[in-house]
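Moving on to chain A:
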Amino acid sequence: MRRPKMRRHGWGTVGLAGALLTAGCAHTGSARSETTGVAGPLTVLAAASLTESFGTLGREFEAAHPGVRVTLSFGASTTLAAQITQGAPADVFAPAAPEPMETVRKAGEIAGDTRTFARNVLAIAVPPGNPGHVTGVADLARPGLRLALCAPQVPCGAAADTVLRAAGVAAHPVTLAKDVKLVLSLVKLGEVDAGLVYRTDVRSAAGTVVGVDIPDATVAVNDYPIGVVSHAPNPVAARAFVDLVLSRTGRTVLRDAGFILP
Partner candidate 1 sequence: MRSEIAYSTRDPLEVALRVRRGSFELAAELTVPAGEVLVVVGPNGAGKTTMLRALAGLDRLLAGTVRIGPTILEDVVAGRRVPPERRPVGYVFQDYRLFPHLTALDNVAFGLRVRGQQRAAARAAAAGWLDRVGLAGYAGRKPDTLSGGQAQRVALARALATEPALLLLDEPLAALDVGTRAALRGELRRLVAAYDGRCLVVTHDPLDAMVLADRIAVLETGRVVQVGSPVEVARHPRTGYVAGLVGLNLYRGVGEGGAVRLDGGGELAVGRPTPGPAFVAFPPTAVALYRVLPEGSPRNRWPTTVVDLEPVAGTIRVRLAGPPDVLAEVTPAAVADLGLAPGVAVWASVKAVEITVYPA
Partner candidate 2 sequence: MTRVGSDPGHRTATPAALWLPASVGVAFLVLPLAALLARAPWRTLPAHLAGPVVRTALRLSLVSATAATAVSLLLGVPLAWVLARSSFRGKRLLRALVTVPLVLPPVVGGVALLLAFGRRGVIGRLLDSWFGVSLPFSTAAVVLAEAFVAMPFLVIAVEGALHGVDRRYEEAAVVLGASRWEVFRRVTLPLMAPGVAAGAMLCWARALGEFGATITFAGSYPGRTETVPIAAYLALESDVDGAVALSLVLLAVSVLVLVGLRGRWVSGAIG
């Protein structure tokens, strides 16, 4: 995989000290070019489900602005929100739901407006060959079917709850995972017959899992807001990055990843 100057971080468990250190390092020796305006290090904190699409956009951004070095940090939206309110250096914030954005805005850490740039809906992921013969939400209630859901405390779990309740399905999951990526992993490994994940997850894992669309998925829609952090060390580049996400290029990349566009 080609990896330019950009660095990516996937936070597992909460590592605030690590986040501070790494983010701090990204700023040492920064040489901002005053002529182009868009230069220097740029730190983007984004929801884990944006890993693939923002990865692509990060490379595009660096290509368009040779003086910029993009650091992408992906994680659970609530965790990222906590990092920002605790003072972690960040320029752009893009969580997977409005609530974490609200938390950050209430803390006075968002400069100006936020924009909803993408929407995500749930889909059923099954292992190749679909051993559980899952064709729709109704099958998820079948006894003996091993189902993985997100825990109700995290956004994908809440969404799963909504979808299942709307369909009148009483599911008995074998596990309530801590995040959607773990659900996806369990499906990939064949340890479960089905899992409720985001449609973008199914798209990104194409080949290792098979997606089964949910017709009524839109009962639970996740809005993805994006905003510039008020204490952003590099506000100029931050605004330019937000513009890229909202641009035609950005929309194409997001649509390809499986997002619904507003």
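With respect to how the candidates were assembled, all candidates are chains of the complex that A comes from, given by their letters.
The rule is short, and it goes like this: contacts are C-beta pairs under 8 Å (C-beta built on N, C-alpha and C of every residue); 3 or more make two chains touch, one makes a residue touch a chain; residues count from 1.
Everything quoted here is computed from the prediction, not taken from an experiment.
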{"item": "Touching chain, any copy counted, for chain A within the complex - options 1 or 2", "value": "2"}
{"item": "Touching residues (chain side chain A, partner candidate 2) in the complex", "value": "12-14, 76, 78, 146, 148, 151, 153-154, 173-178, 182, 185-186, 189-191"}
